[in-house]
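Note that one protein chain of the assembly has been removed; the remaining protein chains are unaltered in position.
And then chain A:
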Amino acid sequence: MDKKLAVYICTGCGIGDALDIDALSNVATKEYKVPVCKSHPFLCGAEGVGMIKQDMEGEGVNTIVIAACSMRVNYDVFNFPNTIVERVNLREQGVWCHPANDEDTQMLAEDSLRMGIVKAQQMSLPEPFQAENLSKNVLVVGGGLAGLTAALESARAGYKTVLVEKNSSLGGWVAKLHKQVGLKPPYNELEDNNINQLIKEVEENPDITVYKGAQIQKISGAPGMFDVEINQGGSVATERVGSIVLATGAVAYDATKLSHLGFGQYPNVITGEMFEEMAARGEFKRPSDGREAKSVAFILCAGSRDKEHLPYCSAICCTESLKQALYVKEKDPEATVYIFYKDMRAAGNYEFLYQRVQKEGALFFRGEIAGIEEDGGSLIIEFDDVLVGDRIRTEPVDLVVLATGMVPTTAIGERLVVQSDDQGKDSEPPADEIIKSNILNLEYRQGPELPTLKYGFADSHFICFPYETRRTGIYAAGSVRAPMDIPSTIRDATGAALKAIQCIELTAQGSAVHPRVWDLSFPEFFMQRCTQCKRCTVECPFGAINEDEKANPLPNPTRCRRCGTCMGACPERIISFKNYSVPMIGSMVKAIEVPEEDEEKPRIIIFACENDAYPALDMAGINRMTISPWVRIIPVRCLGSMNLIWIADALSKGIDGILLLGCKHGDDYQCHFIKGSELASYRLSKISETLNRLALESDRVRMEQVSIMDYDRIPQIIEDFVSKLEEVGPNPYKGF
């Protein structure tokens, strides 16, 4: 495409009052010989947009630099099909956070425009990746409440669905429940569970193919074209699907590990699961002698929130035990019910159930079990009751029911640590853990299952996009994702089905899925220069890149989230997007004018993550906070895409300091691409080498973690860095 570039400068929102627009226009017309450069007092208005469209039609303009407000606003207004559009932020990060009619503010605006122009010059229009033989079917793994719900929701939305269940019948955990707690007000009554109705609807739905007694032997491919081998009693069926819902749920924690609570030791100590079976039979009899149980003790958090067992809360045991207490009270109001808990967490609306069980006369105890002993078949519990402040002792109890927690099915299996070849070297980022749970059996370079969090739940961006696992196109729902109750599971499965459908449709358009849904670009590899170092295949947080036997990367564009982590990782800089590349950002760095040392105008580049840091910088401007005039802000897709060469380029040009603003990483990470900011900090730890080579101080490069709400801290973060650089002194490379 022959580019015809045009620059449009908006003078509204205070920009025209604060800047010398003629001088700014000269940057475009004189320095860069841009053929069209116009200003308008209200560029986002119909007249302003009309002016641009007229130039496109009349003058053949096809590459546009909008020097106006932040790229985070008016993106719908400045959206011109088949046109390269680059935004230069003169407003939020320009005149709103710098003094008007000031020499330094003018220099900042001119540098911003220079950076925008050179980027636009180098960008080309992304051509969406079009995969072949795309499937729009959904695979649902697991036929419990979550899987059945997800399958039915997908099918009802018009997507053919394949459901694979390991057991010979559908229904999962919920099918084993005698009754369920009420899903509607007043939330304190028991209902029959309607899982059988749901099973019937699924089995009768012509758009759902059900494989029972079946397991997934292999999944290869990528979103839009996953090839699934399903082994059903020895015969293997194959299905091509577009996306996958993982709904294999959880199993109860192994009660045989709870001998301190008497399980396995005393016959009348049973699990909640066993109590459901008794309830279904309609009689609560002591296993020891078959006598009817007139007193039942429920021990909550049996092996949960316990660092020797499951350290976490399983979210449902309180409510389920309250429900079971009602089984007892509804059968015999005179029966004695003891409930021992650590904290009563009747989540959702089930505080109403808790109140009802209290009013039915159950005795509640908060604290820790001190011991259980048997006396003629009956059990006596000693308990350190924090509400009394003493150890207390029950009267003899007929039955003790242990409420055991949930273990996600993804947590069961051999643990694999995904090693990179230089594992063990200093400051290597923590390796991913993958547990061979034999559920998905993915043919991925990074391992056969989803990377997990420390308790074996699938890793996802917990705060912002909980369904998105780290394998694009695979959406976890229900208790395999996090412990959850029936209402939450139904909502969760519906949400995951919707995500699966979005993935199918976006993949068909060649677009990325969340969080860069509009993005049609994808990484391209200049393979002639590849050294087979494997950095890209190791560092991709989403396992998008496989390898051939010679360690050449084999990218799967539909698995890609377009974060650019591979681009940042590649030492040979052979990975580029049409509109985002190492040289593109490098030339932006080089476009910055660096004043001579005696002018005492230092220059600092901020590489700002587009997801949190960039909007936080905008918010600082919206709040009219003042930011140091020395900074030049370059947005990056993710700090993971930061290539060290940019730092070397900047420092060798005389830039005094570089500040990387990225998302919080670690246990409760906020990075939109899971590992990006963490990888950036790891790469940074290696920068000292580069700095030493240039005989520069490592203080010139700093990384800070900011969240979107940290806008009020940002001016100070920058100021602190400026002071540090003043101590260090000007970059000796100025003027070279």
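Here, a contact is a pair of C-beta atoms (placed from the backbone, for glycine too) under 8 Å apart; a residue touches a chain by one contact, two chains touch by 3 or more; residues count from 1.
Definition applied: contacts and distances are computed from a predicted model.
J.: According to its UniProt entry, is the unseen chain "Carbon monoxide dehydrogenase large chain", "Oligopeptide ABC transporter permease OppB", "Fe-S oxidoreductase" or "HPr-rel-A system PqqD family protein"?
T.: Missing chain, UniProt protein name: "Fe-S oxidoreductase".
J.: Looking at A:E330, A:E382 or A:E697, which residue reaches the missing chain?
T.: A:E382
J.: Determine which one of A:N268, A:T394, A:T472 or A:S521 touches the chain that has been left out.
T.: Counting the whole complex, the residue in contact with the absent chain is A:T394.
J.: If I consider the whole complex, including the chain that's not displayed, which of A:G233, A:G361, A:P571 or A:G729 touches that chain?
T.: Only one of A:G233, A:G361, A:P571 or A:G729 touches the chain omitted from view, namely A:G361.
J.: Which residues does chain A use to touch the chain missing from this display?
T.: For chain A, the residues touching the absent chain are 336, 344, 355, 358-364, 366, 370, 382, 387-395.
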